[in-house]
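Every protein chain but one is kept in place in this view of the complex.
Chain naming follows the written order as A, B and C, and within any one chain the residues start at number 1.
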Amino acid sequence: MDRPMQDDQTSVADLRRVVQRFVAERQWERFHTPKNLSMSLSVEVAELMEHFQWRTPEESAAIAQDPELLTEVAHEMADVACYLLALSASLGVDLSSAIERKMVLNRKKYPADQCLGQWAPPKA
Amino acid sequence: MDRPMQDDQTSVADLRRVVQRFVAERQWERFHTPKNLSMSLSVEVAELMEHFQWRTPEESAAIAQDPELLTEVAHEMADVACYLLALSASLGVDLSSAIERKMVLNRKKYPADQCLGQWAPPKA
Amino acid sequence: MDRPMQDDQTSVADLRRVVQRFVAERQWERFHTPKNLSMSLSVEVAELMEHFQWRTPEESAAIAQDPELLTEVAHEMADVACYLLALSASLGVDLSSAIERKMVLNRKKYPADQCLGQWAPPKA
Partner (left out) sequence: MDRPMQDDQTSVADLRRVVQRFVAERQWERFHTPKNLSMSLSVEVAELMEHFQWRTPEESAAIAQDPELLTEVAHEMADVACYLLALSASLGVDLSSAIERKMVLNRKKYPADQCLGQWAPPKA
């Protein structure tokens, strides 16, 4: 990698290749079953959540202004992303395509005009 | 979106914009504190994990050959990705950059030559 | 069970027997590996958490005064308890004894006089 990776210039496939290379160099493919990777995802999300469990919602938002804490949180977010990319590699799932298709369902379940400022979906 | 999104042609920033538009259209920004989003991430990962909890690791891998189940799993993966992107929007974290920097730490913690085929890091 | 079970008259072993009978009647023992049960625990905790993800901490406390929601939450808490009891059966762990011993460590890690009203442990 010659220049730093950034979200506006990095494709999902680029990121997945970074993860796959790391896994291949360690011959970890046999550990990377979908079952195991879903557990790892959950473990990493918990490490992320640990930063927020005793903070109020307002205090959790203020982390954006605390460079040291934000770096720790960003590391946990990176771990979550890496396991999700590893899972997409393991199952052969194209994440962008999956998001696009799930969004169609989400728009039906949560019609914008009926959900404005409400977190619950409209009663069927 | 005129043509379908795919991982090799879609940047992380593109995906985040899809999520941010969905959130803005529903005025859900005030619910999207890092605390709440970390909980949502955990809830979605659990819905993903639910598909694997009683399957053996081998059976979990076989889902890749079952189109109906794979679609359900891909939907849950999309939900996980969307909440991670929402969190990166909420905290202003560049995911690609975070992954690149976390990988530097991972390579130190898990040196390839000492971790070959071993899931545990070398003893300090 | 002739009279309703209640926390002040029900031992942990009584509760575990209820769970073990349910599992044995369905011949589910072979699914109940510690790995699988830890996943089930995580899935059930997420179903519990789902009730709280978009509520503020104050709103989450107010659930105690909402009989319908409280029943739903109590059902999820029961599921969490059952999987924890199933895991203690699967591994042969006495929970009361484990709690007593863990509490010794917790009292050392969080000395009452240094932790008064503070959620973080004192710096080492």
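One rule holds for everything that comes next: a contact is a pair of C-beta atoms (placed from the backbone, for glycine too) under 8 Å apart; a residue touches a chain by one contact, two chains touch by 3 or more.
Note that the structure is predicted; figures quoted are calculated from it, not measured.
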Missing chain: touched chains present in the view: A, B, C
Residues belonging to chain A that touch the chain removed from view: 31, 36, 39-40, 42-43, 45-47, 49-50, 52-54
Where the missing chain touches chain C, by residue: 1, 4-16, 18-19, 22, 25-28, 30-31, 33-36, 38-39, 41-42, 45-46, 48-49, 51-52, 55-58, 60-61, 63-64, 70, 73-75, 77-82, 84, 87-88, 90-103, 105-107, 110, 112, 115-117, 119
Residue ranges of chain B at the interface with the undisplayed chain: 38-39, 42, 54, 56-57, 119-120
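What we mean here is this: only the chains that are shown with their structure count from here on.
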Centroid spacing, where centroids are CA-atom means, of chain B and chain C in whole angstrom: 28
Intercentroid distance (Cα basis), chain B paired with chain A, Å: 3
Chain A: positions in contact with at least two other chains: 38-39, 42, 56-57, 119
